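Here the structure comes first, spelled out in structure tokens, and everything after it is commentary.
One chain of protein is taken out of this complex; the other chains stay put.
As written, the chain order gives the labels A and B, with residue 1 at the start of each chain.
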Amino acid sequence: MANDREVLKVVWEGKIPAKFVIDSNDNDEVYYLNLPRISYFALCTDKVKKHFQRHIEKEDDIWFSYMDVPLKFHIPIGVIYDLLVSDNSLPWQINVHFNKFPEDILFKFPNKDVIESHFLSCLKEADFLKHKGQVICQLQKKDHKQLFLGLQNDKFDQFWAVNRRLMETTEQENGFKNLPLRCYTDDGYSYLQKLITPLTEKGQKKTLKDLLVEFSTPAKKPVGAKTHGIEVPLETELQWLSETLSYPDNFLHLCLIYE
Amino acid sequence: MTENDFRNIILKRLTERNVRESKFEEMVYYTHRMLERNYELKSENLAITLENEKLRKGIDAGGGIDLGSIARIQSLEKKLLEKQEELMDLHKRKSDHQSMIIDLNVKVSDLQKQIEHKNISLNEQQKLNQMLKAEVNLLTVKVGKLEELNSTLKDEHTALHLLFGSLEEKLKKTQAENAQLLERLMKSKAKDAEKMNEENETFLRKKNDAMKRELAEAMGSDSNTILSPPINEDAFFHGCSAPNVFFGDEIPNKVHMKFDSNDGEVNAVRWSPLMERMIATGGADRKVKLWDVGKGNTYELRGNLIGSNQAVTSLDFDSTGTLILASSNDYASRVWGINDHRLRVSINIVILSI
């Protein structure tokens, strides 16, 4: 049960100050904005678009990059920052582009409906891993709407009124069946996804340390993991981590730290 | 690490992160305000320049109507913007209210549950109370009955006590009477006994005298013979050697002593010739027993002679009194020693069938 409201609220409130710079020749126009870590670019950048309106030819073609790496629209903002900005510099300088949309790397700029359906399919996948999909099929359409609107309008209680049901475990199950998580390695956007259970075969609670062992290859061994901008202690229990530090799409996005 | 430890570390790190990352919040906010102000000013500027142009055109063309309509349009547009902003505000407030409603609903249902619990427990307590009162009634009734019973029993007890006292007195009286009567009886019996003794003595004396007279008469012819001194009665009957004298014999009619000598029938008895007071008895119990009969009524078992296989039928001592011979139903005769109780001889007679 994700009942640690204090931690949940602090996680929810994280914001990264970003400096949007347009890459045009005549003027270095700048727009500052605080981006919620848990949200997606497409939901927060209305004001950016409005500010840079006169440069837009076709609205779909706006895209962002940091240090020449295009920023993906369907990954939460906090994850991209933790992945790409290794020196944690603030504010986050993001370049805005209006042409040469990199189709092979990014999805086309999505409108809110597309983001909503992507968000919901992430929730379905996460619930399939946690509860074999049984909790999410009990939710009605208005609950789906409530989740997305809560995320979009920064309504913590509205969101968690429904999300807490997705974070529940019954008394027979001792934790989720599998944990929805993605471990990003240190080369760009690639991530590792495996079936991870919250308990060992003997029934003990697994910690982050055990997870890092499971994601080790003979070539690379991770020594730590970072999420939401902080390094997670190795002794953290995985079940608690999944319930409390997941992003709103119910996935844990961990950036692995190698030696 | 316990759950609280890592959770606290994570919380600390998250708050630090928030502090770090929100340093720019104020500045961003102010830049937005500035930009908004900028936009407003620009649009105002634009509106003013348009008005200006219109005015100029109006002065040129003399059409004031256009100006007015433009101004109206602009004010309407402003109002429209304001209304749109109000609408957004209201949407936000609506979702705020919805979340409040959710919270309150949860609280209400909690309170209702509590009330139900309390009601249930109140009902239970009342039922318990009633049950206890009924029990109390029953118990008081029982107590009353028991007290009645108790008092009746006490009355009976005192009555019986009195009866007992009176009966005890009667008993004492009768016992005293009894004692008195016994004393009197003993006295009279003693008197009777004395009388009987006296009578006996007189009778005996008379007989004695008569006998003496007769003797004296019989011996009257030999008057020279010496009169023997008064004779002891016992010696008289035992060793008298006179040939013509006939004496009466006393036949025993009173039992001196009785004892069980053998288990079952007693077939033979013999006095020992040697030892005083020793008798041998033989009976159906296959044993020959030696007894010592003392003066008075005492008897003591001296020895057990075993060896016979069936009932002992007859006994005899030898002349010295050291051996005893017994015959038995088992076709045998046996000889034991008296002093050592040992079987000396056993003579079996086998009778062949004829």
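What we mean here is this: a contact is a pair of C-beta atoms (placed from the backbone, for glycine too) under 8 Å apart; a residue touches a chain by one contact, two chains touch by 3 or more.
Methods note: contacts and distances are computed from a predicted model.
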{"item": "Missing subunit (named according to UniProt) among the choices \"Centromere protein L\", \"Ubiquitin-like-conjugating enzyme ATG10\", \"H(+)-transporting V1 sector ATPase subunit D\" or \"Vacuolar fusion protein CCZ1 homolog\"", "value": "\"Ubiquitin-like-conjugating enzyme ATG10\""}
{"item": "For the chain not depicted, the shown chains it touches", "value": "A"}
{"item": "Identified contact with the non-displayed chain, of A:Val69, A:Leu84 or A:Val114", "value": "A:Val114"}
{"item": "Interface with the unshown chain - residue positions in chain A", "value": "72, 74, 103-108, 114, 117-118, 121, 124-125, 128-129, 133, 180, 188-191, 193-195"}
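Following the convention adopted for this analysis, only the chains that are shown with their structure count from here on.
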{"item": "Centre-of-Cα separation between chain B and chain A, whole angstrom", "value": "80"}
{"item": "List of chain B residues in touch with chain A within their complex", "value": "1, 3, 5-7, 9-11, 13-18, 20-25, 27-28, 31-32, 35, 92, 95-96, 98-99, 102-103"}
{"item": "Complex contact set, residues of chain A against chain B", "value": "4, 6-7, 10-11, 13-17, 31-34, 47, 51, 90-91, 149, 153, 155, 157-158, 161, 228-233, 235-237, 240, 244-245"}
